[in-house]
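Excluded from the complex is one protein chain; the other protein chains are retained at their positions.
The letters A and B name the chains in turn, as written, and every chain counts its residues from 1.
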Amino acid sequence: MSERMKITLLLAPALLVIGVLFAGGLAAAFAQSLGYLPAIGMTEVNLDAYREVLGDGDFLDSLFLTLYIAGASTGISTVLAVLAALALRRSSGRLSAVVFQLPITIPHLVAAVGIALVVSQTGLGARLAAALGLIGSPGEFPALLYDRYSAGIILTYVWKETPFIALVVLASLRGVASELEDMARTLGAGAWQRFWYVVFPVISPGIIAASLIVFAFTFGSFEVPFLLGRSYPTILPVMAYNEYRDIDLTARPVAMAINVLITLITALFAAAYLRLSRELSRG
Amino acid sequence: MKTRTLLLLAALLTASLLLAACGGGAGTGDAGAPGEERPFSELEEAARGTTVDFFVYGGDEAINTYVDDYVTPRVKKEYGITLQRIPLTDTADAVNKLLNEKSAGKERGTIDLVWINGENFATGADAGLWFGPWAERLPNAKYIDWQSPSVNRDFGYPVEGREAPWGKAQFVMIHDSAKVKDPPRNMEELEEWTGENPGRFTYPAPPDFTGNAFIEQALYGVASGFEPYQKPFDQQVFDENSPKVYDFLNQIEPNLWREGETYPESSARLDELYQNGEVWLSMSYNPQLAQRQLDKGLFPQSTRTYLLDGGTLNNTHYTAVPFNAPNKAGAQVVANFLQSPEAQIEKQAPEGWGDLTALDVGRLPEDARKRLAGSEGKATLSTRVLQENRVPEARSEWLLELEDGWRERVLEE
Partner (left out) sequence: MDKRRKKTRPTNAGLAVVAALVALPFVPLLLWTFAGEWRFPELVPSEWSLRGVSYLLEPGGRVLGAALTSLFIAGSAALGAVVVGLPAGMALGAYSFRLKGLVIFLILLPVLVPPLASTMGIHLTFIRLGLADTVFGVILVHLVPTVPYAAIILASVFAERTGEIEEVARTLGASPWQAFIHVTLPGVAPGVAVAGLFAFLISWGQYILTLLIGGGNVVTLPMLLFSAASGNDPVITSALAVVFAIPAIFVLVVALRFLKPEEPGGARGFLGLGRPV
């Protein structure tokens, strides 16, 4: 058979699954966001849901919170990951691989529960503080859960995502960057010069690519903020879910509108990531 | 290749759009549905050897234990029914699920029996989600006072035999008598108390059931009692009275736990705070909760239960059978068992769940009456005291508006 035919057949199952379950679901969400819900008698297509959502103060609050959590988590993870990778690049590959890969495999909910037990006002951290005489009662320990800075949520994401980014950076550091750096050293460059002029430019596309993935993922993530976050303001995916659960079914288009908006934003990041990784592989 | 792939993709997307959007509009409400017509003996016969899926709020381990360790083996032994308890994080999820199923035309659902009352029942009834009437035909219905408005109306909504009473709840306050000698018994005293004891009080955020109750009590307390809210919803009355509640709640907010920046998500969380000694007052719909937690060593021994001036909210909770329940016969047999005097006695035992009986003790035989009269314990109140200090719940429409308003006017301020 021709190569084209072969390629089409090879791709067909995956495209079918993604096409029907994912694209189909999104298409249905889009249709419902336009108010098309024949099952409950709504057949008129309109933009009411979008108008309501975009004009709603709650939505904007949610959007900012989601951006903040995703941004803070990604930023902190990236910085820590680069530092960790730089610090550990010369250690035995196996050990650092295990240490870094453990959080990647652990489910988010486990990380959330564990970290909550460390940072809560009656958690491990608070008890240590009490043992050191720093606090007397749980109320004196800073509130890191259900708080306005979403500290618990961000800490959980940082714990989970830093190793992922660190592995990406490590891979890159041990590859080309290592050779270039050796060359620079023999040419007499100092540690800082080597880092800034040689190492950093080589690893930065990888860092950015990994950061984009982490940002997109945390932006759309549901479980951790649902467990550790406040009920108001809440992140966009949780807001969509709450609207979806509303016993008033006419709130359904609003839920779907939020879903569509989340999809657009994360798709943008997906596109940016792809473009970047294309350039990266070409370079 | 280009055109072929594009065609393929396009075909897939169109197919899925069609699938998703295509009608199948299910029938609307069962106006004039006949309900259950078979005699109970026939139901028992049909239910033998079947499974009943019972959807119950799963956040209280005591309730889970009561259903799993007492009810399940008993219905198996006496009726040959395999009872499966399916936990819900929120009863509204079950209503939402049924609504989805009704829209999608799913005639055979997965819920046989659901624990429900209040707004959830009302919304479901409006949407025609409940099978019935059937509840007044149960053999154990003879122990229920169906004439009483606190039974035949669920938060003011007419029950009309579509749900069977399972138990009663009454709102009570809890205090740690070692730290709080004279707890606040009305809203003014509460305001004073929180001023003198900042950070030692909070309430669960609505729409948590107990949180709703608290703001309802606040409404009765600061805005002329319970009478206006027994009548159908009146926007004018609401606009006149609700600001008083919100103002009061905003007034005490800075003196609440965490300065009111966040509220515990559920009564379980509030209990956790109370257990840890972070707050000195708590609240519950279960008058026996304090005794139960005290016996388990979870609440401090100095915990006591008390009521508010003017009486506290009391309501009945029920079990209902959805329109598309696959095993309606089994569901009714289980509902009947849950109403039996022996199951009610076991349920009221404070070592277990401690939930008050829904039965009218006047209609019971002597020994059952004695055992359901109310238990002794330093953190409990006698049945007489509870009964004499009761007020009815407001109708659901008022509560829904009140809760929405709380979000906007208190939480988001």
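The rule is short, and it goes like this: a contact is a pair of C-beta atoms (placed from the backbone, for glycine too) under 8 Å apart; a residue touches a chain by one contact, two chains touch by 3 or more.
A quick note: this is a predicted structure, and the numbers were derived from the prediction, not measured.
**Student:** Which of B:Gly59, B:Pro207, B:Pro243 or B:Gly310 sits in contact with the chain that's absent?
**Tutor:** B:Gly59
**Student:** Touching the hidden chain in the full complex, which residues of chain A are there? Just list them.
**Tutor:** Touching the chain left out of view, chain A contributes residues 3-4, 7, 9-15, 17-18, 21-30, 32, 39, 84, 87-88, 90-118, 122-124, 126-128, 130-131, 138, 159, 163-164, 167-168, 170-172, 174, 206, 209-210, 213, 216-217, 220-223, 226-227, 237, 240-241, 244, 255-256, 259-260, 262-263, 266-267, 269-271, 273-274, 277-278, 280-281.
**Student:** Counting contacts across the full complex, list the positions on chain B that touch the omitted chain.
**Tutor:** Answer for chain B: residues 1-2, 5, 9, 19-20, 24, 53, 55, 58-59, 61, 86-89, 93-94, 97, 100-101, 103-106, 110, 265-266, 268-269, 271-272, 275-276, 297 touch the chain left out.
FYI, only the chains that are shown with their structure count from here on.
**Student:** Report, in whole Å, the distance between the mean C-alpha point of chain A and the mean C-alpha point of chain B.
**Tutor:** Result: the chain centres lie 37 Å from each other.
**Student:** In the complex formed with chain B, which residues of chain A make contact?
**Tutor:** Listed in rising order, the residues of chain A that touch chain B are 4, 7-8, 11-12, 15-16, 19-20, 23-25, 27-28, 31, 36-41, 121-122, 137-139, 143, 146-148, 230-232, 244-247, 249.
**Student:** Which stretch or stretches of chain B touch chain A in the complex?
**Tutor:** 1, 4-5, 8-9, 12-13, 15-17, 19-26, 90, 92-93, 95-96, 99, 103-105, 120, 123, 199, 205, 257-258, 261-263, 265, 276-278, 407, 411-412
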